[in-house]
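Every protein chain of the complex appears in place save one, which is left out.
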Amino acid sequence: MQSVASQPHAAQPLVAMHGIEKAFSGVPALQSAALDVAAGEVHALIGQNGAGKSTLIKILTGVYSRDAGDIRFAGAASHLTSPREAQDSGIATIYQELNLVPLRSVTENIVMGYEPKRLSVFIDWREAHIRAREILSRFGIDIDVKAPLGSYSTAIQQLVAIARAVSLKARLVIMDEPTSSLDAQEVAVLFGVVRSLKEAGVAVLYVSHFLDELFEICDRVTTMRDGQTVSVRSIAQTSKLELIADMLGRNVDDIKAAGMTDFGGGTAKTGDVLLQADGVSTGNRLRNLTLTVHSGEIVGLGGLLGSGRTEAARALFGVDTLTGGDITFKGSPSAPANPAAAITQGIGYLTEDRKAEGIIPDMSVRENLTLALLPTLTINGQIDRKRERQIVAHYIDALDIKAADMDQPIRELSGGNQQKVLLARWLATEPELLILDEPTRGVDVGAKLEIQSIIRYFVDKGFGVILISSEFEELVEGADRIVVLQDGYCVSELHNPGITENTLVKAIAQHHQQNEGAA
Amino acid sequence: MLDTDAFDLRKYVANNTQTTAVWFALVGLIIFGLLRYDNFGSAYNITSFLNYNAMFIAISLGMCFVIMTGGIDLSVGSVAAFTSVIAAYLSPYGIEVALPGAVLAGVGFGAINGFCIIAMRIPPFIATLVTMLAAKGGALIISGAETIGVDWGSNFTKLGMEKAFGLLPWSITIVAALALVLWLVLEKTSLGRTVLAVGGGEDASTLMGLKVNRAKAFSYMLSGGCAGLAGVILASGFGAGQPLEGIGWELSAIAAVVVGGTLLTGGLGSIPATVAGALLLGLVFNILNFENGRGTISLSAYWQMVIRGGFLFAVILFQTRVTSSRPKVG
Partner (left out) sequence: MSAPTATSTTASKPVRSSALNWKAIRAHGGIIALIVLVAFNAAVTPNFLQMQTLFVNISQVATIAIVAMGMTLVIATGGIDLSVGAVMALAGALAPLLFLSPWGIEYPALGLVLAFSLPLVAAALCGLFNGMMVSILNVQPIIATLILFISGRGIAQVLTNGNLQTFKNPGFSYLGTGKILGLPFQGWLALVLAIVIYWIVTRTIFGRYLLATGGNEKAARLSGGPVRSVKIGAYVICAFLSGIAGMIVVAINSASDAARNGNLMELDAIAAAVVGGALLQGGRAPIFGAILGAVIIQLVKYTLLANGVEDEVALVAKAGIILLAVYVQQVRKE
């Protein structure tokens, strides 16, 4: 809290939120949260998943109502009750994906709700197209504005969203993870736009997980943890380590000493080749994947979002149909036709999105845990319930899953415990190869360390793991080898020991540069 | 993920030959009919064809708006039956009273749908299924389960017979004007664009600050009103309010809308193509009638229902073939 008091104060804040409280059905999401954004400032808002960033933003933009606290916008008390009111008062939000309609044209997405009219009834499409083109050209974009928005890349869509905000004369633009699906070049364009907004006196509230970006573009940074604002720092006078310490609620020195993860370093005793993928492509952003996994080895897949990491996992697990290439598993050629076939072969796949692709919320811990195991738990179509309970009890104990009992619905568990149940779902099938896509995303630090040591234990028993992670620390410290992907190709391979975050970042960045040079 | 969707979409839009295909099919069938049947091009056949199908075009127009918002209205058939009875009761006061009265009754049912869907958050198909039941029950109650004869003395029955501006019967003229107005609304007004935006992404539309609820309420009330208009045309054309009519009409309307290239999930649609779709479906029956008349085939009235279902099936097959190059997700 000290740092809040000693913040470098801006003269007249555009946004001033103080003592914000919000609870959802009795569970507090925000407790005395605060946020100050000055006009013409690029202000970062960071924090782990569940820290309360998005709740705070939704209160600011009128999506949620607050239980307590003051909000002042441009000097006046603000009581917004809908996104529409927020827009009208000059607050525009660029959500990750939600706030545009891909089926409609670029022009419509920019002018929707504020269309130029003839006779004050009929939309003047000519004028609308001209206006849309004009706004986009300010960002150096020249596209067919009559085409459906969805026919353009995510980067363009994002810029269109910003164009909409600018056209509505926004004084504050909120960007929620704007770069999560952009490549380096697109990020550069976006940053250019952010800078021009800043020059025009528009404030930008920038929410991001990518700390490096903040140092490139932001002026100040507010850090949240557990629903509270824990620090406000000037970006010029802080370090990445300090921000991480704020987010995790740890001491800077501890982090320096211990490292960030609990993998215990690569002590690999690698065995035979377990899986061999040659030139695998799916047409779904995976163009040419060549990958070898030995037993007793963690192979990391590095690369930016959209580099084809998840697509690689989906191809190996039989989710997406292969359009080319061969997969050999345990010496025999086998490209699984569907997930069920992959499971039978001895492959498990912990998906990236726990909510959408992992848990079945209304089912119990027990039913979730044994879902992938069902075929082997079944005698003549009937589930062996005694054996089921034994297995579940074993894993709840072994992974220290915190649940009231095994029949508790999984949705009532914390994120970390849900993730452990899902991990147990795959461990229970006794796979020889486990593909883990962001295994520790969105779980708290304690669970994260536990999950990482479970993974290590699994590998030490002689099985193979493919580890996908956006956290460089996790890859660098966890993987025995890292294969770097870009645009669906393998571009380089790094070997532990010896990988540092710097070498990994370099490997990823290098190929981007080469690519630009070639293009 | 987003990009794969984008890829499909481009393909879909590029492949949106469906709208064109509908027009070609329509013209093709007309030429076929003209060449094969003597009376096909006769004024009588054209007028009676349009007169009969005016009802279906009307409900298809309303259904088109509802489907564009991503919803569905299963109540149109029963509502038309209900309003045909209302129109019959009001017929002694003349068309000037009967038409607005019946349309208003239809709008009322649409308002109930809208209320259930928007305020009570009932899924559209349940809400409209319930209204379908209520309208059916209501029609039977107010009619005593009998057909209600109209007053032949008033100008009510002239709706389907007397020609507007000496060209086409009033019923057709009114529906054509309605189609024109709705086309304008869809293409040229904020309301119309909001309807499309809601279907393309309801959450996104809310976050964009669009008046989502207004667009949805409008669509359901429009659909009810269109069903009301269809009810008036029904009563006037057959000389009686028909409480038991309307079975399977929702299917015809949905089929017409889908044939016209409107996405069943909403967000994309066209008024002219919907009209073309309704005409196409009507023409199929017209030609079947001619074939029946020539004795090449002999189809009972019951075949109508089978054919309606088959038609929708064929259209869905066509539409999924066009859009199904989508790689499987999940």
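Think of it as A and B in the order they're written, each chain with its own count starting at 1.
By our rule, a contact is a pair of C-beta atoms (placed from the backbone, for glycine too) under 8 Å apart; a residue touches a chain by one contact, two chains touch by 3 or more.
Because the structure is predicted, anything quoted here is derived from the model rather than measured.
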{"item": "Contact partner of the left-out chain, one of B:Ile126, B:Met161, B:Ala177 or B:Ile297", "value": "B:Ile126"}
{"item": "Identified contact with the non-displayed chain, of A:Arg425, A:Arg441, A:Arg456 or A:Arg481", "value": "A:Arg425"}
{"item": "Option touching the unshown chain, where B:Thr173, B:Asn213 or B:Gln304 are the choices", "value": "B:Gln304"}
{"item": "Residue among B:Leu34, B:Ala145, B:Leu180 or B:Ile297 touching the omitted chain", "value": "B:Ala145"}
{"item": "Interface residues of chain B (partner: the chain not displayed)", "value": "72, 74, 116, 120-123, 125-127, 129-131, 133-134, 136-138, 140-141, 145, 247-248, 250-251, 254, 264-265, 300-310, 312-313, 316-317, 320, 324, 329-330"}
{"item": "Positions on chain A where the hidden chain makes contact", "value": "25-28, 50, 226, 249, 317, 319, 338-340, 342-344, 349, 351, 356-363, 367, 371-372, 374-375, 377-378, 381-383, 385, 402, 404, 408-409, 412-417, 425, 444-447"}
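Please note the rule applied: only the chains that are shown with their structure count from here on.
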{"item": "Touch list for chain A against partner chain B, complex", "value": "63, 82-84, 86-88, 93, 95, 97-104, 108, 112-113, 115, 121-123, 125, 147-148, 150-154, 157, 164, 181, 282-285, 306, 319-321, 357"}
{"item": "In the complex, chain B residues that touch chain A", "value": "2-6, 9-10, 13, 184, 188-190, 193-194, 196-197, 199-201, 203-210, 263, 267-268, 327-328, 330"}
